[in-house]
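What you see is the complex with one protein chain gone and the rest in place.
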Amino acid sequence: MNSRRPDDAPILQIEDLSVSFSTATGQVKAAENVCFKLYKGETLALVGETGCGKSVVASSIMQLLPNNAHIQGRAIYAGRDLLSLSEKEMSRIRGSEIAIVFQNPSLALNPIMRVSEQIAEMLQVRKGYPAAQSLELAGEMLHRLGLQGDDKMRMYPFQFSGGMNQRVMIAASMILSPRIIIADEPSKGLDGALAAEVMAEMARIKNQVGASLLLITHDLNLARNISDRMAVMYCGEIMEIGESEEIFSLPRHPYTAALLRCLPERGFQPIPGPSPSMIKPPAGCKFHPRCPNISEVCRRKPKMTRVEGRGTAPAGSESEIREVKCWRY
Amino acid sequence: MIPDATLCASPEIMPEAAECPDENKRQCCKREYSRTERISMSLCSAREVLRMQKMSLVGLLLFLSFVLMAVFSEELAPFDPWMRFEPYLLPGSEHLLGTNDMGNDILSELIYSTRISLFVGFAAALMATLIGTIVGLLAGYYKGMTDEILMGITDIFLMIPQIPLIIVIASFLRPSFWIVALLMGALWWTSTARVVRSRTLQVREMGFVQASRALGFSDLHIIFTDVLPNTCHVIAPKFLLSIASAMIAEASISFLGLGDPTMKSWGTMINFAFTRGGFINGYWWWYLTPGLCITLFVLCVVLMGFAWEEQERTNQRLE
Amino acid sequence: MLAILKAVDVGRVYESGLIFKKRYAALEGISLEMEAGKTVGLMGPSGSGKTTLGKILAGLERPTSGRIFFAGKEIGSMSGRETAIFRRAVQMVFQDPEGSLNPRKSIGQSISEVLSMLKIPGRRWQEMTGEMLEKVGLSDELLCRYPGQISGGQCQRVALGRVLLLQPQAIILDEPTSALDISVQAQILNLLKDLQRDLGLAYLLISHQPEVIRFMAHDTIILVQSRTS
Partner (left out) sequence: MSLTAKRASRYIIALVIIFTLNFVIPRAMPGDPLTNLLGEDVILTDSSVIELRSEMGLDRPLFEQYLDYWHGILHLDLGYSFHRHSPVAEIIFARMKWTLLLAVPSLLTGGILGTILGALAGWRSANSCQKASTAFFLAIYCTPPYFLCLLALYLFSFKLDIFPLKGFYDTGSAADIALHLFLPVLVMTLFSLSRNYMIMRGSVLQEKSSLYAAFARAKGLYDAEILFRHVFKNALLPIITLLAMDFGFILSGALFVEIVFSMNGMGNLIYDALLSRDYPVLQGSFLIITLMVVSANLLADILYSRLDPRVRWH
């Protein structure tokens, strides 16, 4: 799974990304000082609970946020800052360089267009392929995702189940062989077994084309199963980032630890206290009101700190790095 | 503030919400803070909200001034509209908007006509909205056979060309604004019924209606306290838009001379100008002013209705 | 020990079409017993009729075959008064926590409408509301808020609290936590366990997550996909 070599430069680098929205109730700080790097061929999972801002990060990379969003920071891709590109330039990157797979596939597909046409569309519009050829390629793509047959090609989204539509979405996103795929809660609304199946297929194709995957999910086990590295978000901030297995076996941040204890297999131990407000988040470390080992210093903002990892990657490589935003380190 | 009151689709329109003296109830977008992702993907920009408020504020002010004009006609009008002066006077200092062929002061006529025009518009819209809401609620809530029958009737009413039918019926009866208003109310409810029905169909499947049913509340209780408050925000703009189309229809029917000749409305004023040579002789002040009044009033009602619908669209995106 | 609610060979067939009827069996031959203080877990793939079974047990839908007994009495043969008692004693909590409260009513209104339905004198409302909020772990500052202003977990607590006001003996829980985050899920599941211990409630827990069932249930029923005929 891990095809990354230590000397690889990151393919996508997010620097100090902050997103806020002006709403009638006030300024909502959806993401604050988010930094991470995505390497070639790897799968990075951005995990967190509802409202922690993980989808906002994905949408801001793609410039898909509504216009009441204020975005700061940079997202460097191929030497260019994606956040400063014009709509036209961004359109050329979307789909062909960076693709996104939405949650809720049955609503994200055009209801009155055949699925094959929706997949083939970009080949015709952007690459100028003739209709027959692009439809053939679309059929191949669907075939690879486990949807065979001419009858399937002629179907409309309303004739498909959610899982089948999710495959169509993935096919449409991957048809131009993008270098980065962002999957925004791809498993939401699918049954457990089906979600795993779809995700496995997605990971397979991703490896075939050599793309990187940024997986946005609330499902910790899914993230653990298919990602190389994992970033845990809480209330708009990344609290901890590191190798997935390592985070699971040895969570460093108190929030990560508490979150893992909520997992069914660890006995459903709840985190005390309510989720924080996004408009007036707690000062200092955002987790401190709910943290079991709070101290005076937690009222000030902690910094991302590198801690020793004990990963499988060779010593000195980037992947070994484990970063935690907590005063204890 | 006024703009809040017109735009907040939420608590203001339901009387029972006034219980909590909390500032929360005045919040327009009373959504949860932590669900930022959904808010972010959907909320229209604050600027846009502001613009909508401005638009509907203008509409509201105009609307209120027309209503005031209708209520205080006697106080506001410079003359009795039936009083006769020199005919065909151009607008001037004595008669601000001139006089007509009978020598009536146009400005006074205009102010008095507001009453009938608004009355017909409101009465028709009120009746239409009432019928439409009841039909829509029943059809949507009970579904099945009730729905089939009620919607079948609605479809038939939808296909009747309303203005020609009103013309035919009104031509048999003695001209009266009451009849015109009544007829319009009886014919105009269909689109309201459709909108209310489809919203009711949505609402009845929502968790809280199911929960109410499970808790053992009666159908009537559920329809009036659960379903109706959650359809109000589609009914209100529909009501405003019905006023608008009723006003246009009234003006059209009066233009044909089917209005009561002993009472004045904007439509009859234009009718008189048209049939008694005001138009052919180029007495523009006679027919342009009532026409502009119609347009302006309809415009402000439509503006308010659209602003409301827009607000609703924003809320819907959040749901 | 006498089961509070007992289903014997329950089935439900849906018909569609006006003339050429298509029959679709959503449920076939289900039997189960719910006892005080015990949880029955109900699992199965989507479309296997889990929710339908829940609604039938809660008296919201009628089975097309089989019989349901409440406190030893078949519900079909009950008098009007007994039916009312049954409907009150068996309650249901739904999946979508935010949708289970009317967005146009404040939390306080949602609670007081239940109290008024129960014909409880107004002077006791405050006390009962307070008791109930304490039971489900909410503070009373929530009462003035609207469902949109509170979190999904809090919504689910309020929904649960409203049901508790009716002093039910059995509660059908239809995927009560599947729309919630795992940390909130843990909170709600623990709350449900505490309530069961304190009040001796019988639960039917519908869920697609085996871990949740394992954590909560004393008994498990697994539905398989029904057939069309």
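Think of it as A, B and C in the order they're written, each chain with its own count starting at 1.
Going forward, contacts are C-beta pairs under 8 Å (C-beta built on N, C-alpha and C of every residue); 3 or more make two chains touch, one makes a residue touch a chain.
Keep in mind that what you see is a predicted model, and the values were worked out from it rather than measured.
Visitor: Sort by label and list the shown chains the missing chain touches.
Guide: Checking the complete complex, the chain left out touches A, B.
Visitor: Can you tell me which of B:D80, B:E94 or B:D155 touches the chain that was removed from the display?
Guide: Residue touching the chain left out of view: B:D155.
Visitor: In the whole complex, not just what's shown, which of A:N104, A:N207 or A:S277 touches the removed chain?
Guide: Hidden-chain contact among the options goes to A:N104.
Visitor: For the chain that's not shown, point to the residue among A:R126, A:K280 or A:K303 touching it.
Guide: Per the contact definition at the top, the residue touching the missing chain is A:R126.
Visitor: Could you tell me which of A:A31, A:L46 or A:M62 touches the chain that is not displayed?
Guide: Only one of A:A31, A:L46 or A:M62 touches the chain omitted from view, namely A:M62.
Visitor: Spell out, residue by residue, where the missing chain touches chain B.
Guide: 41-42, 48, 152, 155-156, 158-165, 167-169, 171-173, 191, 244-245, 248, 251-252, 255-258, 267, 270, 274, 279-280, 282, 284, 287-288, 291, 294-295, 298-299, 302-303, 309-310, 313, 317
Visitor: Kindly note down the residues of chain A that lie in touch with the hidden chain.
Guide: Chain A touches the missing chain through residues 62, 64, 67, 87-88, 91-96, 99-100, 102, 104, 107-113, 121-122, 125-126, 156, 158-159, 169, 172-173, 176.
The working rule: only the chains that are shown with their structure count from here on.
Visitor: Where is the C-beta contact count highest, in terms of which two chains?
Guide: B-C
Visitor: Of all the other chains, whose mean CA position lies farthest from chain C?
Guide: The most remote chain is B.
Visitor: Return the distance between the CA-based centres of chain A and chain B, expressed in whole Å.
Guide: 48
Visitor: Calculate how many whole Å lie between the centre of chain B and the centre of chain C, each centre taken as the average of the chain's C-alpha atoms.
Guide: Averaging C-alpha atoms per chain gives centres 43 Å apart.
Visitor: Calculate how many whole Å lie between the centre of chain A and the centre of chain C, each centre taken as the average of the chain's C-alpha atoms.
Guide: 35
Visitor: Could you list which residues of chain A touch at least two other chains?
Guide: Answer for chain A, listing residues that touch two or more other chains: 50, 275.
Visitor: Which residues does chain B have that touch at least 2 chains other than itself?
Guide: Expected reply: 30-31, 34.
Visitor: Considering only the defined contacts, which chain B positions touch chain C in the complex?
Guide: 10-11, 14, 16-17, 19-20, 22, 24-25, 30-32, 34, 206-208, 210-217, 221, 225-226, 229-230
Visitor: Name, in rising order, each residue of chain C that touches chain B in their complex.
Guide: Touching chain B from chain C are residues 58, 60, 84, 87-88, 91-106, 108-109, 113-114, 117, 143-146, 148-151, 159, 162-163, 166.
Visitor: Which residues of chain A touch chain C in the complex?
Guide: 49-50, 191-192, 218, 220, 258-259, 261-265, 267-271, 274-275
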